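One chain of protein is taken out of this complex; the other chains stay put.
Chains here go by letter, A and B, matching the order in which they are written, and residues are numbered from 1 within each.
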Amino acid sequence: MTKITKADVEYVAALAQLSLDEVTKERLVGELSDILSYMDKLNELDTRDIEPMMHVLPMTNVYRDDVVGPSLDRETALMNAPKTDGEYFLVPRILDIE
Amino acid sequence: MQYEAIIGLEVHVELNTQSKVFCRCSTKFDAPPNTNVCPVCLGMPGVLPVLNRAVVESAVAVGLALNCTVSSWSKLDRKNYFYPDLAKNYQISQYDLPLCRHGSLEIEVNGQSKRIGITRAHIEEDTARNVHDIGGGESGVDFNRSGVPLLEIVSEPELRSAQEAYAYLLQLKQILQYLNVSDCNMEEGSLRAEANVSVRPVGSTKFGTKTEVKNIASFSFTQRAIDYEIKRQIQTLEEGGTVRQETRGWDDRSGTTVSQRSKESAHDYRYFPEPDLVPIAMDETWVKRIREALPELPQAKRARFIEQYRLSAYDAGVLTSSKAMADYFESVLKAGAAAKPAANWIMGDLQALLTAAKTEIESCSITPNHLSEMIRLIEDGTISGKIAKHLLVDMFQTGKAPKALVEEKGLVQISDISWLEQVAREVIVANPGPVSDYRAGKEKTFGFLVGQVMKASKGKANPKLVNDILKQQLAK
Partner (left out) sequence: MARDWSSATGHEIHDALHHGTATASDITQSFLRRIEAVDGKVRAYVDIWKDHALKQAENVDSRLKRGQTIGPLAGVPFAIKDVLCTKHGHTTCCSRILKGYRSPFDATVIERLEQAGVVFLGKVNMDEFAMGSSTENSSVQVTRNPWDLKCVPGGSSGGSAAAVVADECVASLGSDTGGSIRQPAALCGCVGMKPTYGRVSRYGLVAFASSLDQIGPFTKDVEDLALVMNVISGRDERDSTSADIPVPNYSQALRDDISDITVGLPKEYYTDALNPEMRQKIESAVKILEARGAKVIEVSLPHTEYAIAVYYIICTAEASANLARFDGVRYGYRAPKVADVQEMYAKTKTDGYGREVQRRILLGTYVLSSGYYDAYYLKAQKVRALIRKDFEEAFQKCNVIATPTSPTPAFEIGAKTADPLEMYLSDIYTISVNLAGIPGLSVPCGLTQSGLPSGLQLLGKPFDEATLMRVAYAYEKNRGFDIGKPPLT
């Protein structure tokens, strides 16, 4: 049984900004279907009245005070940039992808 | 066919905390590019966010001022999408458990007041700033703004005209400024509005297809952009077309909204709870502490001014338009002045001076004590109202006390009766024509005669005494 289709793989690949070739897509349809079918195991459990566990620790209200601390100097901030003009991080043309 | 517009506003407000929402970088607006940045707001590998307490407290203060229910249990979520201005390619925001919900804001349009529902107000982080076309078709990214705290305030779709939307924004801005949680500067982007607009035939209960109007850079554009969009949609429908669900940007140059992208390709944001931050638990004592620290809000202040100081609704509105203005007014009263003259001087001459000097009442060189003192000088007859107008300009320019200036410039009003009687007699003798006209019943000429006496006294004569004396002598 195929759990997901090639279109599903293409959809999530687009969301994740991955570009996959046809062979990879086919492979992933199989692999992800296997894994997702395995996960269907969870449907054996009735969890209607169970609160989802968002956090491991029962902690709340961890804050910092509103105090300004040191920032990086610009040289350090840009140190790893693939492309920069010394002031900005430079990126290729931004099409309207938002 | 008659149409009605359905408008909801989403307002993003940059909170004016000292440091960013999840790191200790400064929020200062005009720093050189990429200098208020650190590993956290650059989204470097290995970093973790720590929530700024002041952001939570400001957000709750706004929520309370907007009559919201403050959630006792709230959390932050990750909103996933890719854009070069988003450091982590997810934005830390709030999804299904916002900090504040179910509020309202009262607006007034054409003397009618109306309550607009607030759906929610939630915390999130601002994005970096893209500088387009930096050369060679590339864009530059400046992360100074990345991680500046934002409060997103979403209204119910209960606004029915551009005018109402404008009133809503102004009222909201006023409240935010009263709370001193934001600079609310639309031009600098510290307050950003997006409008969801749709139209439907009057009487219909179904909503029409909505468009999202973005890129509104000032308060006045808001009204124009929404007005345009309403007209465009109605025209589209009238011509038998259909409104497409899409995002449209306001283009100020052409005065139109322009399609940006259609909602069909809308994002699948894959929200999920932010595992790096623990929940916000608001107990009653904390909320109470924030509530007790709230200043008197504009609406309450307006009502109190009308009631306590017997001001007109209009005057009360002007005087409470900013907290600084209202505080100034009350300080003048505290220094001894009566409400009515204080209101008139502040709203009239003083406001004109401030406007001309492009300054705000917060930095006014005339202290409330000095203004009160000046009003007292008029009331006790030391100076005339006309002199006071000039005196106020001097006070504004020099910052000196009115008494000192009156003495320095010899502006004390002349109330010497025998001297005034002498001048009046001379004026009557010198102007036989107007005098006989007056006696023949032409009352208008009386003013001319008063003016002659004032002129002879170089404007320093006590106007009331001049009136009395002239009337007496002309009656002889």
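Note that in this section contacts are C-beta pairs under 8 Å (C-beta built on N, C-alpha and C of every residue); 3 or more make two chains touch, one makes a residue touch a chain.
Nothing here was measured: the structure is a model prediction, and the numbers come from that model.
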| item | value |
| --- | --- |
| Missing-chain contacts mapped onto subunit B | 39, 42-51, 78, 80, 82, 84, 87-90, 139, 141, 143, 268, 270-272, 275-278 |
| Positions on subunit A where the hidden chain makes contact | 4, 8-9, 11-13, 15-20, 28, 31-32, 34-36, 38-39, 41-43, 45, 47, 50-57, 59, 62, 64, 72, 76-77, 79-83, 89, 91-95, 97 |
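Going forward, only the chains that are shown with their structure count from here on.
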| item | value |
| --- | --- |
| Gap in Å, rounded to a whole number, between the CA centres of subunit B and subunit A | 41 |
| Partner subunit A, residues of subunit B touching it in the complex | 17-19, 23-26, 32-39, 42, 50-56, 75, 80-84, 130-132, 134, 137-143, 260-261, 267-268, 270, 273, 275, 277-281 |
| Contact footprint of subunit B on subunit A as seen in their complex | 15, 17, 54-55, 57, 59-74, 77-78, 83, 85, 87-94, 96-98 |
